[in-house]
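All protein chains but one are shown at their positions in the complex.
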Amino acid sequence: MLGIRSAEDIVRMRQVVREHAVVHGFSLVDQTKLVTAASELARNILNYGKGGEVRLSVVAQGPRRGLKLVFSDRGPGIPDIALAMKDGYTTGSGMGLGLGGAKRLSNEFHIESIVGAGTRVTIVRWK
Amino acid sequence: MNERIPILKMGQFLLVTIQVDMHDKLALTLQDDLTSRIAQERARGVLLDISALDVVDSFIGRMIANISSMARVLDAETVVVGMQPAVAITLVELGLPLEGVHTALNVEKGMALLRRRLESES
Partner (left out) sequence: MATAGQISAILKKHEKDLLADWIKEQLAATSLRGDLLKESDLREQSRSFLAAFQAAAHSGSDDVNGPAFADVRQLLEELSKGRALAGFSPTETAMFVFSLKQPLFARLRTELKADAQALADETWKTTVMLDKLGLYTMEVYQGSRESVIDRQQRELLELSTPVVELWEDVLALPLVGTLDSQRTQIVMETLLQKIVQTGASIAIIDITGVPMVDTLVAQHLLKTVAATRLMGADCIISGIRPQIAQTIVHLGVDLGEVTTKATLADAFLMALKRTGARIEKKAAAPERQ
């Protein structure tokens, strides 16, 4: 479990995720997709979630192996998730590609958010 | 934190090699430094070497697009060089448009590209 409270934490998190992906034999492209998705979500935690944490775990479905990352914060929450998932790249002010991008780069994506309580995003990348 | 990304002068072009993990302050400092240098040297082109980056997320992508736009306003073209294949594939999947940003395989080709563009201008 890693706390995300500063830019350095994001750097550290990327290294840790990369290491795990390598150890578990993910292809280079899959590693990059996972680390990039993680970077997007971690930045969201920092910029909108007022800090939070990431939990990494290995998951299995029969013989299939994967890496699961859970990003949680106790920030303001997202009032309209559907809207937030839309790519607002050019606006710069919104979450931009963060959520939509992370979803596209992952095999599985779940998001729960309660206004005033916080947000939790889970992604899984299967090998 | 007093780190700055070094900017090298190569003829009428500027070369920026990004090797560290970028964060907000560093990105802003780079944009400031670069725009000053472009104006100062009256540079006509910027080479952004990202061959050391094994991850490019939307933050870095925005930074690259911003640098490219700012440089263009100052009459300099930007060429991003050295993108790693895994990064290119990921960026396409991510959906980062990076419109109007020129790319080249390496610094050498990037400079050739910039020279061709300048030649076609005159």
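We call the chains A and B, going by the order they appear; numbering starts again at 1 in every chain.
As a working rule, a contact is a pair of C-beta atoms (placed from the backbone, for glycine too) under 8 Å apart; a residue touches a chain by one contact, two chains touch by 3 or more.
Source: prediction; values computed, not measured.
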Contact list for the unshown chain, restricted to visible chains: A, B
Touch criterion as defined above, residue of B:48, B:65 or B:81 at the omitted chain: B:81
Absent-chain contact - pick from B:33, B:54 or B:93: B:93
Missing-chain contacts mapped onto chain A: 29, 62-64
Chain B residues that touch the omitted chain in the full complex: 81, 83, 85, 87-89, 91-93, 98, 103-106, 109-110, 113
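Note that in this section only the chains that are shown with their structure count from here on.
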Chain A and chain B, separation of their C-alpha mean positions in angstrom: 27
Sites on chain B touched by chain A in the complex: 21, 23-25, 54-59, 61-62, 85-87, 89-90, 93-97
Residue numbers on chain A that touch chain B, as the complex places them: 7-8, 10-11, 14, 18, 28-29, 31-33, 35-36, 39-40, 43, 87, 89, 92, 96-98, 100-101, 104-105
